[in-house]
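A single protein chain has been omitted; all remaining protein chains appear in their positions.
Moving on, here comes chain A:
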Amino acid sequence: MKILTLNFLTCARKLCKSSNTAFPLHPKEADLEIVETEINVLFLKNIMGRLMWEELKGVVGELGLPDLPPTPPEPETLVETKLQAPEGDNTGLNIEKAEVPSQIAKDLHRVLLETCVKEGKLVCGNCGHEYAVREGIANFLLPGHLV
């Protein structure tokens, strides 16, 4: 499961819904893997406004990954203009301006969309319940007495 997904999940227990410590869930004993996907800069630009950044930063820190910037990067910092030859043109005569993902965008994409919890647990900060992640799929089913 992707790190970004954790920004949209809370504890499944009814009694935790009103608690502000039930989000975000805290990864524990997490075994991480990188699953490469194509970068979508438009998406990175348009997701910034809806992320709970502080919580995201917290989770990234708990996983021991490199710190995220203190505030969400501005959309214009996610692309940079580069001078390059058109694809397949090796003459070096036709240089054009192209928009490419910036290093900031690449780093964000790596952490948010390519870094996945493969095995481990997700712990609720309110009730302490631990949800298992196995083979990349988180199990939020509760035993009968906790529903």
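Couple of notes before you dig in:
Basically, contacts are C-beta pairs under 8 Å (C-beta built on N, C-alpha and C of every residue); 3 or more make two chains touch, one makes a residue touch a chain; residues count from 1.
Rule of thumb we're sticking to: contacts and distances are computed from a predicted model.
Only one chain is not pictured, and the protein name UniProt records for it, out of "Proteasome subunit alpha type", "Large ribosomal subunit protein uL14m", "Methyltransferase" or "Geranylgeranyl transferase type-2 subunit beta", is "Methyltransferase".
Chain A meets the missing chain through residues 1-2, 4-5, 7-12, 17, 23, 37-40, 42-43, 45-50, 75-76, 113, 131, 135-144, 147.
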